[in-house]
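Our next item is subunit A:
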Amino acid sequence: MLQVEGLSVSYGPVTALDGVSLAVSKGECVALLGSNGAGKTTLLRTISGLVKARLGSVSLDGKAIDGMSPENRVRKGLCHVPERRRIFPGLTVLENLEVATAPWRRFGASIATDLDRVFELFPRLRERRPQYGWSLSGGEQQMLAIGRALMSRPSVLLLDEPSLGLAPLLAEEVYARLSEISAMGVTMLLVEQNTAMALSVASRGYVLEHGHVVLAGASTDLITNPRVREAYLGA
Partner candidate 1 sequence: MRNLPIVLLVLVLASALVAPAVISDFNLRLATLALHTSIAVIGLCIAFGWTGLLHLGQAAFVGIGAYASAILTTRAGLGFWTTMPIALLASGLVALCIAVPMLRLRGHYLALAVLGFNVTFEIVARNWTKLTGGFDGITDIPPVFFFGWLIEGDKGFYYLSLFFVVIVALFGTALRHSRYGRAMIAIRDDELAAGTSSVDVTRIKVLAFVLASVLAGLSGSLYAHHATFIAPQDFEFGRSVTILVMLILGGESSVAGAIIGSVILTFLPELLRFLGDYYQAVFGVLILLILIVMPNGLVGQVQSWRARWAKGRSNG
Partner candidate 2 sequence: MSAQVLQLAINALAAGCIYAVVALSVEIAYESTGVVNFAAGQLVTAGALIGLSAVAYTKFNFLPAYLLVIVGMSMIGIVFLICVYLPLRRQSVLTIVIGTVGVGIFIQNVMLLTWGPLPKSVRSPMGSGAIKFGDVSVSLHVLYVIGVTALLIIGMYLLLYRSSLGRQFRATAQDPEAATLMGIRVKQLYALNWILVCVLSGIAGLLFAPMWLVDVTSGDNIGLKAFAAIMIGGFGSVPGAILGGIIVGAIEIFGAFYVSSAFKDALVFALMFLFLLVRPQGIFGERAADRA
């Protein structure tokens, strides 16, 4: 479904990614692990087209999408939920959701079923419909960011640290919803610092260090692998 091959990215003199390759098959949920500055966010930004790669290629459904603008990648079903949520603070919850239908909505096309699907997953958002984005709590904002992404009818969802800054109970709730979304057949690539949570949803994972993939494997293997712990807690 999503294929990344030999991706290298530099910011001026700094190399952020150095020949990263990975693949996510249809319906799969894959976790991307690693410490701060390992290049996880850069990788997602390159896949969604915000950052231009120096070398390498990204393909979706077997077709290279390297030259494509981020807007058009969304139209191909690739949606990126950015780090720190980035909801639109001056739009209401409902408007935040509606605005994400721009890629597919034509005159008269109904968004009611899409809205229902989001509200079923996140009943809190239904209550908060008329409130402005900035007035939501961190957890609600995260739910809105995920809900907003679903409104664009993605086939592949890129998620950047969905548990960031959330209390453990809320983070767990967000993850419960993510596994429901995964069960609906949405393909997911998940960046997370909370290893246990990420691996509880994902079936496989990659560990990134200094812009390289240093480890890859099934979740069950990774969770007991001492190298993963090292990446965060040190030897």
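How these were chosen: all candidates are chains of the complex that A comes from, given by their letters.
Here is the rule we use: a residue touches a chain if its C-beta (ideal position, glycine included) is under 8 Å from a C-beta of that chain, and two chains touch if they have at least 3 such contacts; residues count from 1.
Everything numeric here is computed off the predicted structure, so don't read it as measured data.
K.L.:
Determine, using the touch definition above, which of 1 or 2 touches subunit A in the complex.
P.N.:
Among 1 or 2, only candidate 2 touches subunit A here.
K.L.:
Which positions of subunit A touch candidate 2 when the two form their complex?
P.N.:
48, 50, 69-71, 74-75, 79-82, 86-91, 95-96, 98-100, 102-103, 105, 148-149, 152
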